[in-house]
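Here the complex is missing a single protein chain, while all its other protein chains stay put.
Note that the chains take the letters A, B and C in the order they are written out, and that residue 1 is the start of every chain.
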Amino acid sequence: MTTKTMTMAKALNEGLRQSMEKNKKVLLMGEDIGKLGGVFRITDGLQKDFGEDRVIDAPLAESAIVGTAVGLAIRGYRTVCEMQFDGFVYPAFDQIVSQVAKLHKRTDGVYTMGLVIRLPFQGGIGAIEHHSESPEAYFAQTAGLRVVSCSTPNDAYWMIQQSIEHDDPIIFCEPKSRYWEKGEVDLDDPPCGLFDAVVRREGRDVTLIAYGAMVKTALRAAEAAAGEGVSLEVIDARSLAPLDLDTMVTSLEKTGRLVVVQEAPHMASIGSEIVAELTQRCFYSLRAPGLRVSGYHVPYPPSRIEEEYRPSVDRVLDAVDRVMGFES
Amino acid sequence: MTTKTMTMAKALNEGLRQSMEKNKKVLLMGEDIGKLGGVFRITDGLQKDFGEDRVIDAPLAESAIVGTAVGLAIRGYRTVCEMQFDGFVYPAFDQIVSQVAKLHKRTDGVYTMGLVIRLPFQGGIGAIEHHSESPEAYFAQTAGLRVVSCSTPNDAYWMIQQSIEHDDPIIFCEPKSRYWEKGEVDLDDPPCGLFDAVVRREGRDVTLIAYGAMVKTALRAAEAAAGEGVSLEVIDARSLAPLDLDTMVTSLEKTGRLVVVQEAPHMASIGSEIVAELTQRCFYSLRAPGLRVSGYHVPYPPSRIEEEYRPSVDRVLDAVDRVMGFES
Amino acid sequence: MIDEELVQLLTPEGERVDSTEYESSLSGDEIFGFYRDMAIVRRICSEATSLQRQGQLALWAPVQGQEAAQIGAGRALAPTDFTFPTYREHGIAWCRGVPPEDMLRIFRAVSNGGWDPQKYRHSTPTVVLGNQTLNAVGYAMGVQRDGAEEAVMTFFGDGASSQGDVLESFVWASSFNTPIVFFLQNNQWAISEPSSLQTKIPLYHRAHGFGFPGIRVDGNDVLAVYEVTKRALENARVGGGPTLVEAYTYRMGAHTTSDDPTRYRIDAEVEVWKHRDPIERVKALLVHEYKVKATAFDEVAAEADVVALKLRDDVLAMDRPDPLSMFEHAYAASHPLVEEGRREMIELGIGGSSH
Partner (left out) sequence: MIDEELVQLLTPEGERVDSTEYESSLSGDEIFGFYRDMAIVRRICSEATSLQRQGQLALWAPVQGQEAAQIGAGRALAPTDFTFPTYREHGIAWCRGVPPEDMLRIFRAVSNGGWDPQKYRHSTPTVVLGNQTLNAVGYAMGVQRDGAEEAVMTFFGDGASSQGDVLESFVWASSFNTPIVFFLQNNQWAISEPSSLQTKIPLYHRAHGFGFPGIRVDGNDVLAVYEVTKRALENARVGGGPTLVEAYTYRMGAHTTSDDPTRYRIDAEVEVWKHRDPIERVKALLVHEYKVKATAFDEVAAEADVVALKLRDDVLAMDRPDPLSMFEHAYAASHPLVEEGRREMIELGIGGSSH
């Protein structure tokens, strides 16, 4: 096993490079992704090595980035579109919902919408408005799309490659607040399938489910709870659509208690879906109702107070207390 | 009490007329809403009576319809935007999410986004693609917006007026398959508040929650179930964001069993939210997990088979059987 | 009313016009071929309209009046070109070889597509106004990367010209110099809205502001449309970049069979345009210049009737799809929610034999 330590940003960069080397039909398109390497430098050096025809600096129009990627897919190319920030994907929403999600079906499978839309998402970087959103549920609820999120450099490296190889369109959510954290990347083998959830920490008492940046928050909560004798199992959902419910059910059958942690507000969210599905599947095992710890139902606040908006270890532990205390 | 029998389409037309008469700042804007009266004739005759300045035929650009309505709101006008069909609201998604939902907050309350976006939604009219979608959850999950849906002419008449008077932006979902059904309209008093759910039929055994076109399906299921000795309580949610959970809790505490019926696929839907919230609030009363009867997780099919896609009375009764049989 | 800059090779009376820029390259046989195309497409349209009236179609979008625009453009295409239409391009579909019954599948509501777009190199209709123009520009970017000598043509209406997607597609086509022809059929109406609501000046000017040529052609003159489009396509294939062709034409019928144009437009306008009928015009030319006999036209009419009859039979034979088919191709790879739905439907006893 060859491993290498790198940041998530670098892992994504290396993953993109691998895909581009393996398949000449892989293109990258986005704003400032060429010479600048993207505002987060995820595509750093790739235009230099693969040329302007494969790493395309796009005029500033997100609908056009996605809309032309659709045409490229029809022509047999696989385009990885970079949205500069989560809050700037909405101009492309129509193309995503009306064309990307539906063209495979509309053409009875003739068109393959093999394209990836990379979305630096969630908050926590002290940015101004529109740079910290969690739009994943918009896409998760859209039939025809798949949505995944990485939380470690190793996952980033492999999941981006798996996404590019996959024949369905994928919304690839990158927790931007974790871009600069380092981790080991196994250069030989992927950790698991693209749509598998992973148990990041085993535990007995409560199942914590998180994704993206909140995985780390959940792990820190588990660490803290362990100090107080409460054993939390932490699951990284990884795939948000479809959800890997089997892995979650197995855990919940053991613990009987569920807390979902997400930065998005809880209304009609991934968390709502997990709670609804797991309640149905584990009704007899559940010792307490599944709870969601979420961002508040308000526009994302100025970032000086974003840490009070984003679920904190305290808020997670509070929910853990509530599910633990439910029967008493 | 003065009442009048009319179709939902006519009730909406009359409601708009009332609002326009009461408040000169109320404008209508949309594609073909002038001479044609809209493809569903909801605005029939209004341009003739209120002039082209107040009933504005819009060039074909949904982002512009909503984007200019935002500017009109800043100037003190209240614009009711008509989206010709549900599937054509997506080009306006960016303006809705980034401006309509957030400007009141961004300006610390200085700008009031008093505008209404009318959305003929759901299927059942034998239309071609993009004319039968259920995009309500996209908006319900967006902090800053409110989402309501009418299911009767009386509600249509009153809810549209209440929406226009309300200071928050409202996504107004009209079940187009019910436009031509008649009902009594009370011309004197509104039935209740805009954000209240209503019990449409009382029952003992199972709480059915539905909205829009599915209210009728739920009522027919209740009728059928009554024949077999099962008593269903039917709630019309009416307000999808926020949800009137109190009314739902009261019912569920009585019945202990929950089925939500919606045309949208179940992933991260209004149904998911209702199940997650009610499970949390009624955990001890629940005798079975809340179930959702939804559209399937596929692009809306050709309409010759849409009735197999939309929840049918049979599918609702099937779910009722499942929640009834859960403990046995 | 018609612009001076309008390219025209044939008057409404079927007389030749001297144009400094374009001349017709077509033989009498070829022109007769175009006549045949137009006549058959009009017959398909009238058959579809009557099928709709008889409850056999959910909807129909008539093409009547726009036959010259579509046959002229459609015949200018090379087999290797690729096209991205709206819901009204039946004449283009005809030129691409799409079987007429396949054109009607969407309107019978048994399919959201209707044909194999790769086989005919003609995409299935895009209903969301303007989306297809960006898809087409993207396809053209692929053509460039393949180094292929192919052109892409995309279609949209005067109404759709206001959509952000169409305008962004102009930006991209210009910026990347893609091999694309934007074929705009200005049929004067977007449902009930006159094109004067979308623009105060002729639409072809819009291209100039984006840095590529725009040209207005008499859309009821099949000879002119053919020459103008052919040159634009040839230019695109050899790296000359995009062109906007505005075919100035008229929607003779309703927007769709659901529409009632009497609510918003006056008969007199329709009458004026009847005198500019695209089929009569070329027929006059064929009679006067090429001495084509009445029997030849009768033969075409008979052939068109055969096409229409077969179309009717084919449509009536189109069963509703198996409800289970909704789960096919929703995704390219297996998906648990799709499997769950399929299982549920089977358990409910729906599908398989139920259609």
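Methods note: contacts are C-beta pairs under 8 Å (C-beta built on N, C-alpha and C of every residue); 3 or more make two chains touch, one makes a residue touch a chain.
None of the values given here were measured: they were computed from a predicted structure.
Participant: Over the full complex, note down every shown chain the hidden chain is touching.
Facilitator: Across all of the complex, the chain we cannot see touches A, B, C.
Participant: Taking the entire complex into account, which one of A:Gly256, A:Gly271 or A:Pro301 touches the absent chain?
Facilitator: A:Pro301
Participant: Tell me which residue among C:Ser50, C:Gln144 or C:Thr199 touches the hidden chain in the full complex.
Facilitator: C:Thr199
Participant: Extract the touching residues of subunit C with respect to the undisplayed chain.
Facilitator: Within subunit C, the residues that touch the unshown chain are 162-165, 167-168, 171, 174-175, 197-201, 205-211, 214.
Participant: Residues on subunit A that touch the omitted chain in the whole complex?
Facilitator: These residues of subunit A touch the chain that is not shown: 31-32, 34-37, 39, 57, 59-61, 63-64, 87-88, 90-91, 126-130, 265, 267, 296-299, 301-305, 308-309, 314-315, 318.
Participant: Hey, which subunit B residues sit against the chain that's not shown?
Facilitator: Here the touching residues of subunit B are 27, 53, 59, 61, 63-64, 66-77, 91, 94-95, 98-99, 102, 104-114, 143-144, 146, 166-168, 242, 245.
To be clear about the criterion, only the chains that are shown with their structure count from here on.
Participant: Taking each chain's centre as the mean of its C-alpha atoms, which one ends up farthest from the centre of subunit A?
Facilitator: Farthest chain from subunit A, going by C-alpha centroids: C.
Participant: Averaged over CA atoms, how far is the centre of subunit B from the centre of subunit C? Could you give it in whole Å?
Facilitator: 36
Participant: Report the inter-chain centroid distance for subunit A and subunit C in whole angstrom, where each centroid is the mean of the CA atoms.
Facilitator: Distance between chain centres: 41 Å.
Participant: When the centre of a chain is set as the mean of its C-alpha atoms, what distance in Å lies between subunit A and subunit B?
Facilitator: 30
Participant: Give the residues of subunit C that touch two or more other chains, as numbers and ranges in rising order.
Facilitator: If we look for residues of subunit C contacting two or more partner chains, we find 111-112, 128, 164-165, 330, 335, 337.
Participant: Two or more other chains touching the same residue: where does that happen in subunit B?
Facilitator: 63, 87, 90-91, 129-130, 265, 267, 296-299
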